[in-house]
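Below you'll find the structure, written out as structure tokens, and then a few comments.
Missing here is one protein chain; the remaining ones are kept as they sit in the complex.
Order as written gives the chain letters A, B and C; numbering starts at 1 within each chain.
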Amino acid sequence: MNKFSKEVMSVGEMASGTKLTVPVYAFKGKNNAAASVYIQANMHGAEVQGNAVIFQLLELLQHCNLQGNITLVPYANPIACNHKNGEYTLGRFDPITGVNWNRMYHFDESVIEPFVQQYLDASEEEIKDKFQQLLLSEVENKLKHSTWGLTTGQCIAYQLQRLAHQADIVLDLHTGPISSKHLYCPEYAQASAKYFDIEHTILIPNDFDGAMDEATFCPWWSLQQAYENLGRKFTMGQGVFNKESFTVELGSQEQIDLDVAKQDALSILSYLQYQGVIDNKQYQPQKMTRYAGYLKDYKALYSPMGGMVDYLAEFGKPLAAGEPLVRILRMDNYGDGDALHYVSLEQEVIPILHFASASVNQGTELYKVLCNYFEL
Amino acid sequence: MNKFSKEVMSVGEMASGTKLTVPVYAFKGKNNAAASVYIQANMHGAEVQGNAVIFQLLELLQHCNLQGNITLVPYANPIACNHKNGEYTLGRFDPITGVNWNRMYHFDESVIEPFVQQYLDASEEEIKDKFQQLLLSEVENKLKHSTWGLTTGQCIAYQLQRLAHQADIVLDLHTGPISSKHLYCPEYAQASAKYFDIEHTILIPNDFDGAMDEATFCPWWSLQQAYENLGRKFTMGQGVFNKESFTVELGSQEQIDLDVAKQDALSILSYLQYQGVIDNKQYQPQKMTRYAGYLKDYKALYSPMGGMVDYLAEFGKPLAAGEPLVRILRMDNYGDGDALHYVSLEQEVIPILHFASASVNQGTELYKVLCNYFEL
Amino acid sequence: MNKFSKEVMSVGEMASGTKLTVPVYAFKGKNNAAASVYIQANMHGAEVQGNAVIFQLLELLQHCNLQGNITLVPYANPIACNHKNGEYTLGRFDPITGVNWNRMYHFDESVIEPFVQQYLDASEEEIKDKFQQLLLSEVENKLKHSTWGLTTGQCIAYQLQRLAHQADIVLDLHTGPISSKHLYCPEYAQASAKYFDIEHTILIPNDFDGAMDEATFCPWWSLQQAYENLGRKFTMGQGVFNKESFTVELGSQEQIDLDVAKQDALSILSYLQYQGVIDNKQYQPQKMTRYAGYLKDYKALYSPMGGMVDYLAEFGKPLAAGEPLVRILRMDNYGDGDALHYVSLEQEVIPILHFASASVNQGTELYKVLCNYFEL
Partner (left out) sequence: MNKFSKEVMSVGEMASGTKLTVPVYAFKGKNNAAASVYIQANMHGAEVQGNAVIFQLLELLQHCNLQGNITLVPYANPIACNHKNGEYTLGRFDPITGVNWNRMYHFDESVIEPFVQQYLDASEEEIKDKFQQLLLSEVENKLKHSTWGLTTGQCIAYQLQRLAHQADIVLDLHTGPISSKHLYCPEYAQASAKYFDIEHTILIPNDFDGAMDEATFCPWWSLQQAYENLGRKFTMGQGVFNKESFTVELGSQEQIDLDVAKQDALSILSYLQYQGVIDNKQYQPQKMTRYAGYLKDYKALYSPMGGMVDYLAEFGKPLAAGEPLVRILRMDNYGDGDALHYVSLEQEVIPILHFASASVNQGTELYKVLCNYFEL
């Protein structure tokens, strides 16, 4: 049975001095050449199912044939995770500033060019080592040498990012509000998506917007492009650039289900088996129809009015053009106006998630849907 | 087809001067002797399904053979209904003061004794008229002659109560957090509970704690007791005391479902048919096993620890002593403590509702359960 | 220099498992006969100045001639103290339930009668010991033997109350929203109020409503009355009944000022010197005009409209009848209505505190004022 280490990482302090800590679990693999993995959960406070998945992974990994190193971090953001407001967890953004907790990671594109100049002809191994060191030292500098200090979210994010940059593969476990399972996957890693038991994949480009997945794959993608621009050709997903990061959306927020978590853990093991992080052939992807689409085709529909929403469109099934996604109840109009309003789209889409509450303002996001989807 | 009137009642103002209004729908019955009804929904902001039930009632009542007057008020509390915090509606209490919106109605027990002295030998009709006038003037006084003003919640509650006191039957439509349907019913009205298509009834005593149902049945119950103490015997639920108030819990909060609302509307029509408010024999209660228990046996179970809760116990089914209600995940303990904790009770109970979120503090209410239940 | 002990008391857990702890500082006095003292601060999250006062007390008490034991607890409620929402601290009530944190202490009046029967002729010392033991065991029972668990707030409150019941004198340090300094004082302890450097005192009766001060003085007052009813006469504030509890309102919330805290600490030392807890004659009350009034005359004024409030009335100065307390701006009315509304009262009052924000709903508490005040 594989042993794991456990450390407690301090990520912040609250007004009473209460320390905020995060447990860090780590397995050592037996094969230095195997890819290493970083998995975290619960960066957004209400998105708790990933903690249960990490529980099941810890249970299962103790019995795996481990090749690569694996680090697992539940409760990644204890401020968000503990912030109740009313019965729910107000955890998508810093309650003081409104900044999305998953938009505070660091990547400074300007480091790429000088690096490539310096290591234009370096060996693959050296490139990988030196660039990883560069990414780590960038984060270290942020953590240690900020005259003006760091925001609460940066302080948490940079410490997590320091762990993540040490791995080849990063899985950031999230959930939607009320949602089907779906996967954010870099465009170059499309082939990997079918090893997860997740029916919907959103393919994302090389645009850094502050999220963990972007913060860990964009630097390498930009590096690869910079080399290519100078004539040295590498392929993303191979060799030095065998770097993949995913945001794994596990379903709906505000709930945990340990049985479903077991299935999600098996799905992740299937991917790790494919990547050679473990050597356990029993972990294979399930057969299912997998759809994918590009991020630019993953669209939010905003409510044309305030009201109470009866969400009609089922997740994961193509919805024909003109079919209603919602009907909105407006009791104040009953008797002298339309009390029911149907909202539909002029194209076929796959509904992926919807808002967590029936009550919406004009302009609240009702659904997110995938347009122009295709089979993986 | 029956016509209804619609009025807009102003219940408050916000900081920008925005008026908060409530639509009031009213049907006139053809039979002055028939019982009159007041139905409201959404006093708690997140409990929106009642609005959909009122929609369906308005649709159905237009085709009923109306005997008594019926007043319907959706969106009873627009401050609560519109108060989003994060994705959810923070609506069980005034966001400024923390006071539960459904604990601000008025009843001053001290008016009973002098009334009974004055009308000891009055006719039933006079007692009913004069006492109703007294209740209304009590509320009017609160609304009009408060030197020091009224709280935001009182201002809303008293205006609703003014409408409710004009009816014989009051239905206050609520929901639980995540919940089965259940009914709060005064002990004396137990026989009426089986006309609703609701499997679980909580029988409540004559204790006024500020809620709408209590505010409308407790005065009459106290009056009846005061007469009885002086030797004049009346029976609750009959004649002058044919006063019934229910809090109808329609299921879970934060969602509306117009199809389920239709079923709930039919359930209410069944009760109104039984009470002679409508004369439509097609509306009959469904056959089902109905359980009831006393309020003192309707218990909350509080979490013995902080953690993430996997709610295991199903609603509405008797749960044997010792069977787990929840398992609580504590990932911080993984590896050097118990990561999973099961919580059970030492007696058989029927789980009625559970908390809305997996994330709980030590001391958060996990479940509400009915003990010592019996078949209705 | 006096030494103090420091312990860390665990009062709760959050969803991630984070322990919530409270530091408990204790000085031992040299005189067993001297009164003992319990001082806590910050039960309401935003009311932080008491922590600074405890800091200054710890500094000063090390150099006092200590007679009685003194226990000091800053950050009494770490959940409330750490709960930011936006820039402010949402800490007057449990953010999940809305229940005021200072309404969860315990006192069961029904224990008095049997106690008095049992100890009708007991010595003063025995009465004091046994009744204190009874109060402690009541709280212990609550903490240890609750089949159904305790709420988050009860769990915190009962642990603090267990400390408080061991002392003769209890000071619960609070603040108002925007406020002058004022003191809640039991009616029987009126003579003690002038030893604090606080200009306004509200005299409170023997009504238990869940607050810390009430939870610690009401049991003894009720006990004294029960003895008196049976013919054994004691005087509150003397001998076995030398029990005093105060809620000390230190000014405005959301701010600390260490220099002002020093003054407040000296004011408390003046009272402790008077009570013989310390023997340092240099600590004497300042000369000032002190006003007092009864709780029934301490009134809240609620806003007659929504709007933006310019608070005009100064704290602490008698305001003549008819003089405006506020002017309310209603820009939406400008041009076709009154944009400015003045609110006044028909009697002279002393304004004590006002609401923390200019923006109010209809029904928001504008001011609290003392009517029918008199010089102490």
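Definition applied: contacts are C-beta pairs under 8 Å (C-beta built on N, C-alpha and C of every residue); 3 or more make two chains touch, one makes a residue touch a chain.
Just so it is clear, the model here is predicted, and its values are computed rather than measured.
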| item | value |
| --- | --- |
| Where the missing chain makes contact, among the chains that are shown | A, B, C |
| Hidden partner chain, touching residue among C:37, C:90, C:183 or C:202 | C:90 |
| Residue in contact with the excluded chain [from C:52, C:198 or C:319] | C:52 |
| Selected from C:124, C:140, C:228 or C:310 as touching the chain missing from the view | C:310 |
| Which residue of B:82, B:146 or B:284 touches the chain not shown here | B:82 |
| Interface residues of subunit C (partner: the chain not displayed) | 4, 6, 23, 25, 45-46, 48, 51-52, 54-55, 58, 74-75, 81-82, 84-92, 177, 254-258, 308-310, 327, 329, 331-332, 334-336, 339-340, 355-359, 361 |
| For subunit B, the residues touching the chain missing from this view | 14-18, 20-21, 48, 75, 78, 81-87, 89-90, 95-96 |
| Absent chain, residues of subunit A that touch it | 12-18, 79, 92-94, 96-100, 146-155, 299-308, 330-333, 345-346, 359-365 |
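The rule is short, and it goes like this: only the chains that are shown with their structure count from here on.
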| item | value |
| --- | --- |
| Subunit B against subunit A, contact positions shared by both copies (same if over half, else different) | same |
| Separation of subunit A from subunit C, taking each centre as the mean of its C-alpha atoms, in whole Å | 47 |
| Centre-to-centre distance between subunit C and subunit B (centres being mean Cα positions), rounded to whole Å | 36 |
| Inter-centroid spacing, subunit B versus subunit A (mean Cα positions, whole Å) | 42 |
| Per-residue overlap in subunit C, given as positions that touch at least 2 other chains | 14-18, 96 |
